[in-house]
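The complex is shown incomplete by one protein chain, all other protein chains being positioned as in the whole.
Chain naming follows the written order as A, B, C, D and E, and within any one chain the residues start at number 1.
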């Protein structure tokens, strides 16, 4: 493992998804999924998110569109949280998901809006 | 918004999915998802479903196949209801999902059959 | 191999795609792809297309929608030919691809229309 | 139906997924899903899994990768069971899902690891 | 058709993709694909791209990511042109495609980079 890249990735991951979320993920690490967690932290969060070429807000917007199309609601929830942390507004999230509907079809948009509304309801209730 | 197209779409949407289903969807409209609901009603239901080039029954059959492949079980349930309303029989639904299995693979068919059986069980219980 | 099912499948395959197309495919059979050709003829064309529960025209319409979404232009061309043979009109193909656009996104529809226009141009030139 | 192929498929299906799982699936057969169950047993389990060209363990490994990408968690659970029965170790499953992450993206891997951990927890609790 | 929305869409479409590209597309309109061209102009370009909630540059960035994942190289080329017109730099395109690689897998990124390099080579040669 590249310790410097891992540490850089961990810092970005916490900044975007929040300390609590990341620490919870790391508490659930066992022998089976440790290689995955290391991979995510070092490569996704260190080597990609850690690059300076795009603002974090833009990366979050791209992820909301991509993960909606990839049809992964668990990850979409995590990146909705990250998007809000990175300054993406709910109105912008609405725009992104409408554009998803145009390019990836209505059902992808319907699902994305539903996941987002449930998520907003949860955080608003706290 | 194109009011005439919206009204045409709303009428088709209600005819296919049922008054209750559509009114429930519209009752849940808020600032966040209003643009989606307008888009669905005006464009999907008005500008596409509202065209005369295919019978509603054929459009329902196409949707069952497409949404199975797109892997969107919530939407599949809604369009199973629409398909029954448009005169697609359960035997025809079975045929469609077998054809999905052949062209999009066994797991897509297995999931589609499971969603349909759960849906049929629910409506048969009423 | 189930010889009866294979023969049934071969007859349906020729009826839909045309003698010339199928004989050309079978002439290109070698040790490597023989299991595929047998599988297609016996299972896709015999066990699925050979079922009586849907008219051939409906099966063709389903296939145009499914294969557009699955993004397989070679197969789409073959099934455009089959669709015309099964009585699907060009106007109906236009409707199917618009519906694909609504449910699977604009790029899927744009590609499907382009493949179809090239195919129509070719057969019109003969 | 090709009775010999069906019986061959049923034997393989039981060997891989376990008697209990398969008998449960067959107990739930009704008029609607019988054609699917026959199709799965005869074609997937008889005509593909029944071929001698690859060891069952290799077929299981391929399925774990494919079904993760196809995003079908119900089927993934069934084939995790099959993989363990066919001698795939948990460490090898970890490797397969990391490779899925590299070629199909991080969210596919995250979902596959989560489904597998839940499944392992369940069978370890018994 | 909603003439005002169509005109708004046509203006946006030309602004993003360039007059020449759009006029070429419209010159190729015939009875078969007219409904598609109208749909694209009115709904994609008018009702989605025409919304004010996101800058055109952001919409272009989202499209590059989405269309790479959707695996539609013809459309990707068109939206690479649009992205440059909307002020997305080549360095930003590189970042977007790396992020695609992380979330949708290495082959999606490899293909996107190849399409972009060929496109850049063509426009640089003019």
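By definition in this document, contacts are C-beta pairs under 8 Å (C-beta built on N, C-alpha and C of every residue); 3 or more make two chains touch, one makes a residue touch a chain.
Just so you know, these numbers come straight off a predicted model, no measurement behind them.
Peer 1: Any idea which of D:1, D:29 or D:91 touches the chain not displayed?
Peer 2: Considering all chains, including the one not shown, the answer is D:91.
Peer 1: Any idea which of E:16, E:65 or E:116 touches the chain not displayed?
Peer 2: E:116
Peer 1: What does the interface between chain D and the hidden chain look like in terms of residue numbers?
Peer 2: Residues of chain D in touch with the missing chain: 43-44, 48, 51, 53-54, 58-59, 61-63, 65-67, 69-70, 91-92, 94-96, 98-104.
Peer 1: To test your reading of the contact rule: which positions on chain E touch the chain that is missing from view?
Peer 2: Touching the chain left out of view, chain E contributes residues 71, 90, 93-94, 97-98, 101, 105-111, 113-114, 116-117, 120.
Peer 1: Can you list where chain A touches the absent chain?
Peer 2: Touching the missing chain: residues 2, 5, 35, 39, 42-43, 47, 51.
One rule holds in what follows: only the chains that are shown with their structure count from here on.
Peer 1: Along the graph of touching chains, what's the shortest path length in steps from chain B to chain C?
Peer 2: 1
Peer 1: Which neighbours does chain C have in common with chain E?
Peer 2: A, B, D
Peer 1: From the centre of chain C, which other chain's Cα mean sits the farthest off?
Peer 2: A
Peer 1: Given the two chain pairs A-C and A-E, which is bridged by the higher number of C-beta pairs in contact?
Peer 2: A-E
Peer 1: State the chain with the largest centre-to-centre distance from chain E, centres being mean CA positions.
Peer 2: D
Peer 1: At least two other chains touched by the same residue of chain C: list those residues.
Peer 2: In chain C, the residues touching two or more other chains are 43, 51, 94, 98, 101-108.
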